[in-house]
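Note that one protein chain of the assembly has been removed; the remaining protein chains are unaltered in position.
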Amino acid sequence: MKAQQINWWAIFWIVLAALYFLLPMYGTLDFSLRMERNTISLKAYEIVFADPRFWRGFQYSTLMALITIVVSIILFVPTVYWMYLKVPQARPIMEIITILPFVIPTIVYVFGLIRTFSRPPFQLTLHAFTTDMLIVAGYVVISMPFMFRAIDVGMRALDVRTLTEAAQSLGSNWFQVLVYVIVPNLRVAILSGALISFATVMGELILASFLVRPALAPYMALLGLTKAYEPAALAIISYALTWFSLGLLQIVSQGGTTRQLTGR
Amino acid sequence: MGRFSSIRVLLCFAVPPRCKGTVVAMSTSPPPRYRNNAWREHPLWNWVGLVPFFLFIFLFLIIPSLNLFTGAFVTNKGFFTLENLSVFRNPLVLKAYMTSLQVSLLTAVIGGLFGFFVAAAITLGHPPRWMRSLIMTFSGLAANFGGVPLAFAFIATLGRTGFVTALLKEVCFPGPDGTQICPFNPYDHGFSLYSLTGLVLAYTYFQFPLMVLTITPALEGMRKEWREAAANLGASTWQYWRDIALPVLTPSILGASILLFGNAFGAYATAQALTGGSIPLVTIFVGQQIRGDVLGNPHEGYAMAMGMVVVMAITIVAYSMLQRQASRWMKV
């Protein structure tokens, strides 16, 4: 049959897709460099980087993302581990629960959060610190589908029971098994979950915007209302940020595979 | 970015290499030491380790959701009522739901079809390897790219002064009477990025890569022998697609469609940043309701938000019924 001849029909769709990907990116890049008339300049970027609100948003979002990741790991790793070890029959329930944030639109979810936590008995929205606690909880929930599944898939590749029993027979307790045996074996899964969570939180608009916290995305949205060139520069920065996290993810997961092949 | 990231989760099953963990092989397992504590044998004890998780979920997912539900069915004073549901008789609200459904269906279909063709091109079309990995990498990126920056990108590209608009504007011909005719300026033909069309164009940017990511593994699973066996029995290419390829792909296509639909239905940031809330989507409406009480009664807002969950629930139930029908032939 037509063995290795070039399939023009396929090339057509691929080129179309590439154009769809690249044109807006190029358009944005081009636009962001044209702040000064008739010349290419980095003026828009300079303005963005000179704006303390940008750095504040960046700092805040990064911090929240890191806290979210830590909380997620502390919450989900032992849970999934326990599920594998003791209650495999809990899996269907866990799967439904962890997919819920996907079914409930974030805007609806944030509405529920505000209704619940803006009044007693769990009033958290009064102070910045407690609001940040609430926002982290929200981020954990929003990124849960990914985090949970990444850990789940990683754990599936481990023979959790045998590992645990082997470690216990060598005198480890539960905590030691988890920290010294399970977690090191899960590091690729945890890292990939963490990177996606990071990208999610860095770009998250709804929670931060409605809980009125100084995150990166609301700053961008605000800037978009009043400025023309700076938002384009911000879009490029944000694109680079996503690219960076996902690129790192690619490297991490590939590194994991190689390590696997070489028999660790 | 934003909520779109979480979509990758669902791909985890479909794209195992992304989620691979490390494998450790153990040849022997020495017998574990069990302490003889009868109370530990009780089946409920097994669930103890899940308590922190369930507590967290209960507090930060279940209670807020229930609160919306109860909120939708009580008056300001806290009495039970069905009054709030009258919000669904409000033509503005109905319009918002219709628009949201329309956008979601439209982008799911357009993004789905486009994504399907692209995925088919990179799998069945046997393009050079680098094209394939380029498309896959970009899809991973673009499916996670949404919200405010996406809106900016489209404004810079297809907005009034966008770069593609400018290019199209400049395609001019001398007319018969010596004047210049520039027939390709999209804004002369009623196009606007800040309209429904623009929104659909922008959504497609993350919708079709999502389709590519979800459907590619299914297309890769299409065995060459099926096509050959069909040809061998006299089937034409078209008959093969109708009788074998599409039925085999249907469960995956259904799954991907629901993903795309939900993805668009819940999207807020892109629309807000692109149109400044001028297109009445349910999410925008709910957002305005949270900001300030546009409906005059917060409980009607809860009813509206609950309506979104109901739409999603109905979609998922319909999906699982269709799915059961379409995947009769699959091993569970």
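Each chain carries a letter (A and B) given by its place in the written order, and its residues are counted from 1.
The rule is simple: contacts are C-beta pairs under 8 Å (C-beta built on N, C-alpha and C of every residue); 3 or more make two chains touch, one makes a residue touch a chain.
Simple rule for what comes next: contacts and distances are computed from a predicted model.
Participant: Out of "Transport protein (ABC superfamily, peri_bind)", "Fe-S cluster assembly protein SufD", "ribonucleoside-diphosphate reductase" or "Spermidine/putrescine import ATP-binding protein PotA", flag the one the UniProt entry gives for the chain missing from this complex.
Facilitator: "Spermidine/putrescine import ATP-binding protein PotA"
Participant: Among B:Gln239, B:Ser278 or B:Ser320, which one is in touch with the chain left out?
Facilitator: Answer from the full complex: B:Gln239 touches the omitted chain.
Participant: Given that one chain is not shown, which residue among B:Ala119, B:Leu193 or B:Val248 touches it?
Facilitator: Candidates B:Ala119, B:Leu193 or B:Val248; residue touching the omitted chain: B:Val248.
Participant: What is the set of subunit B residues that contact the non-displayed chain in the whole complex?
Facilitator: So the residues of subunit B touching the missing chain come out as 223, 225-226, 228-236, 239, 243-244, 247-248, 328-331.
We adopt the following convention: only the chains that are shown with their structure count from here on.
Participant: Which integer distance in Å separates the CA centroid of subunit A from that of subunit B?
Facilitator: Spacing between the chain centres: roughly 16 Å.
Participant: Which of the residues in subunit B end up touching subunit A in this complex?
Facilitator: Residues 1-3, 5-10, 12-13, 16-26, 29-33, 46-47, 49-50, 52-53, 56-57, 59-61, 63-65, 67-68, 71, 114, 117-118, 120-122, 124-127, 131, 134-135, 137-138, 140-142, 144-158, 162-164, 204-205, 208-209, 212, 262, 265-266, 268-269, 272-273, 276, 283, 286-287, 289-291, 301-302, 305-306, 308-309, 312-313, 316.
Participant: Applying the document's contact rule, which stretches of subunit A touch subunit B when the two form their complex?
Facilitator: Of all residues in subunit A, those touching subunit B are 4, 6-7, 9-14, 16-18, 20-21, 23-28, 30-32, 75-76, 78-79, 82-83, 86-87, 90, 97, 99-117, 122, 137-138, 140-143, 145-146, 148-150, 153-159, 162-166, 168-169, 185-189, 192, 196-197, 199-200, 202-206, 210, 217, 220-221, 224-225, 231-232, 234-235, 238-239, 241-243, 246, 249-250, 253, 256-257, 259-260, 264.
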